[in-house]
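Note that one protein chain is taken out, while the other chains of the complex remain in position.
Note that the chains take the letters A and B in the order they are written out, and that residue 1 is the start of every chain.
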Amino acid sequence: MQLSASSRHRGALALLSMPAVLFTAMMVVFPILYTIWLSFRTAPLGHATQFVGLANYSQLAHAPQFWNSIKVSLTLYVISLALQLTGGTYLAVLLFQAKRMPAILRSVLISPFMVPPVVVGMMFLVILDPSLGAANWVLSLFGIGPSAWLASPEWVIPTVALIDTWQWMPFVALIVLGGLQSLPPSVYEAAKIDGAPSRLVFWRITLPLLLPTLATAAILRTVDLLRFFDIIYVTTQGGPLNASDTLNIYGFHIGFELFQFGYASALAMTLTAMVFGVVLALNRLRKAVDW
Amino acid sequence: MASLRMQGLKKRFGTMEIIPSLDLEIADHEFVVFVGPSGCGKSTLLRIIAGLEPITEGDLFIGDQRVNDLTPAQRDIAMVFQDYALYPHMTVYQNMAFGLQMRHTPQAEIDARVQNAARLLDIEPLLKRRPRALSGGQRQRVAMGRAIVRDPKVFLFDEPLSNLDAQLRGQVRSEIKALSQRLKTTMIFVTHDQVEAMTMADRIVVLRGGVIQQVGAPEEIYGRPANRFVAGFIGSPSMNFLPVNLADGAAHLPDSRTLNIGTALRGTAVLGIRPEHFIPAPEGTGMPVDVTLVEPLGSDTLVHFLVGDIKCIARVAPDTRPHVGERLPLSVAPGKAYLFDPETGARLA
Partner (left out) sequence: MSDRTLSQPRREQLMRVLVIAQLVILAIGILFPIAWMVTSSFKSSADVTAYPPTLLFRPTLDNYTRLLQTTPFFSYARNSLIESGSSTLIGLLLGVPAAYAASITRASWPALVTLSARMAPGTLFLIPWYIVFRDLGMVGTYGALILTQAAITLPIVIWVLLPAFDAIPRSILEAAGVDGCGILRSLWRVALPLVSSGLVIATILAFVFSWNYFLFALVLSDENTKPLVVAAFNYIGEGSTDWGGLMAAATLIALPPLVLAIAVQRWLVAGLTLGAVKG
């Protein structure tokens, strides 16, 4: 009796997840396998695919534009992550010290990362316009000369990093705030009794205890940052002079403008492997600092 | 050198008065236990002494120094927290060393003190571990070790045993007691557990609603409670209370029975009898009661009965095993009947 009931139970559970399993197989697993398969073939538009071995990957390894994209992606990643983690922690500490968070402030903090990236791109195109934009006007108020922002090959990546930081730093701050609020207050009191001055408390107690939270935030941002696409596609399309040609922009260009699906697949696989590698490393770090 | 004095100490949170006005002196080397039900202000008082809560009004002296304005670090106290509050990212050694490092103690001395404390507490093999890898009892020892290495003027304990299981609690209790006799430092220990208070304290401070009910040695608190609250709080099971009418040296009970307690007082009062002070009387004497429940504990037996509609408990010898429904004659041990004022609760006799 018992056995049949529990196997019926398990059958019902399997049935519950069946639609999602089928959907996932069709829309997630199949495309991944198909892309792996494609990455070893040429797939010119309108013709049958043909096995080419590792040719796509070796073409990738010899393409200066691919290495440029790696450099662009990593630069953007490092600058953005550094800005967002430090800025987010700073903002979180302020929020924590303020103790209460009025709903209006929370709304302000949530707004940037709920705005569609396309809209973010549109508004910064207007604000950062080299001749008529508000950004240069604000700079001029402080006596700073104008910048070409997105139109400058040197500044385009720092500018995109700033835009992304505007959008996601509040998100990081809210995560870190959650981490701060979950730290046991008695540990701070113990540090007070031990005689640690407040700056030391931050560096020796708060920050180490926040590391798992910061690692979590870093993982969430890594996943988005290494695949950076929307804002750049809307604003610069990888320009000027390929200076903002991230891996994902480059891949889109190869796949859906040149329709070299095999080559684009190899690129997509490489990018996926990169994201996986960095996330795995960060996850190990997070486990190592999970006191 | 490290005596403590509180003068007219007041504490308010907003409009809520936690401690109305409190005077207390604690002698050097004394082990004092603050005890009371939750919300009685005992923890707040401890945190005020630690400097974690500002004083609203009044003065606090440690030794001869007024410490109202001093930070916790400047007061030279150490505290063992209820949840131990160990630094989770530091090893046991680093946890114990941190307070000394903050005071710029030379590394060699830090090392010596930590090793010494670790030996004292028998945690030497744990020094390289992090708190997460320790059991509850081990964490408790590290928390004490962190306090010991500091060699403070005053030790503060905030219910440090409440997170331990019953067996370990008894063991650590005696260890803390032994430690206090060895270290000869002033110690203040907060608990809601009257057994901890009774077994460890040189003096007990019973608190209720931020007001001291009684200060005294354990046997004094137990033997001569100042009022009905103290009498009821100390002792387990609690003292039985019966409203009585006193006349002719006897107490007339609500169900119109009479208990001879030999008192000169007259009028209404509350009669208090500890369970252990009931004794089975020879047949035909004493007060016969109808047994409603029998709980054999092994070492002795608890007999429940009703007087009128008031539930009472007697603790009798283990070989006394009355049956439920049986009628058992009880009398009160001579001189062990307490009388309280029915209005104020103050003890009359």
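One rule holds in what follows: contacts are C-beta pairs under 8 Å (C-beta built on N, C-alpha and C of every residue); 3 or more make two chains touch, one makes a residue touch a chain.
If you're wondering where the values come from, they're calculated on a predicted model, not measured in any experiment.
**Student:** For the chain left out of this view, which of A:166, A:202 or A:291 touches it?
**Tutor:** A:166
**Student:** With the missing chain put back, one of A:134, A:241, A:258 or A:281 would touch it. Which one?
**Tutor:** Going through A:134, A:241, A:258 or A:281 one by one, A:134 is the residue touching the chain not shown.
**Student:** Which residue among A:95, A:157, A:193 or A:214 touches the omitted chain?
**Tutor:** Among A:95, A:157, A:193 or A:214, only A:95 touches the chain that is not shown.
**Student:** Could you please point out the chain A residues that touch the chain left off the display?
**Tutor:** 9-10, 12-14, 16-17, 19-21, 23-24, 27-32, 34-35, 38, 43, 91, 94-95, 97-98, 103, 105-112, 114-127, 131-132, 134, 137, 140, 166, 170-171, 174-175, 178, 216, 219-220, 223, 227, 229-230, 233-234, 247-248, 251-252, 255-256, 261, 264-265, 267-269, 271-272, 275-276, 279
Note that in this section only the chains that are shown with their structure count from here on.
**Student:** If you average the Cα atoms of chain A and of chain B to get two centres, how far apart are those centres in Å?
**Tutor:** It comes to 56 Å between the two C-alpha centres.
**Student:** Provide the residue numbers of chain A that touch chain B in the complex, in ascending order.
**Tutor:** For this pair, the touching residues of chain A are 184, 186-187, 189-197, 200, 204-205, 208-209, 211, 289, 291.
**Student:** Sort out for me which residues of chain B touch chain A in the complex.
**Tutor:** Within the complex, chain B touches chain A at residues 50-52, 71-74, 77-79, 81-83, 85-89, 98-99, 102-103, 130-132, 146, 150.
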